[in-house]
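Below: the structure, in structure tokens.
We show some of the complex, not the whole, and keep each chain where it was.
Order as written gives the chain letters A and B; numbering starts at 1 within each chain.
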């Protein structure tokens, strides 16, 4: 997986029917570059997120045909959990 | 997903039979580099588009065998929707 910070959100009124509902977040990757990732977790701007890519991302959706190749699967804790 | 601007169109008269009909758009990616993406939405030059890649792109087509690894799945709104 790769990590990055949410820096904004996109809207796409004109879209293919099989694109699932959910926020299309604009993420700046920690190693450079950007992605647009589907967010099922309700993340906000500035949040540090974990992203999975490829067919693995599409597998999250019930519809096999979801055309999603980047999915936010977690929000990274800023500090390790206290024991 | 990745985003980019449509900068042109390609034609391929000599092609394999299983390549679906549809425009082969030349896209300049926002992070640099280029892709050729199948466009089911009728996007035009200059449009800011969202692209999904890999087997997820091929899954859009009814034929399982569509040899398409880059698909335009949305046109990004230039402004967020007004509320």
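Observations, loosely collected:
As a convention for this text, a contact is a pair of C-beta atoms (placed from the backbone, for glycine too) under 8 Å apart; a residue touches a chain by one contact, two chains touch by 3 or more.
Worth saying up front: this structure is predicted, and the values here are computed from it rather than measured.
Whole-complex copy count, one sequence throughout, 2 copies displayed: 5.
Assume only the chains that are shown with their structure count from here on.
Averaged C-alpha coordinates put the centre of subunit A at 20 Å from the centre of subunit B.
Listed in rising order, the residues of subunit B touching subunit A in the complex are 1-3, 30-31, 40-41, 50, 52-57, 59-60, 71, 73-77, 80-81. Interface of subunit A with subunit B (complex): residues 9-16, 18-19, 24, 33-38, 54-55, 57-58, 64-70.
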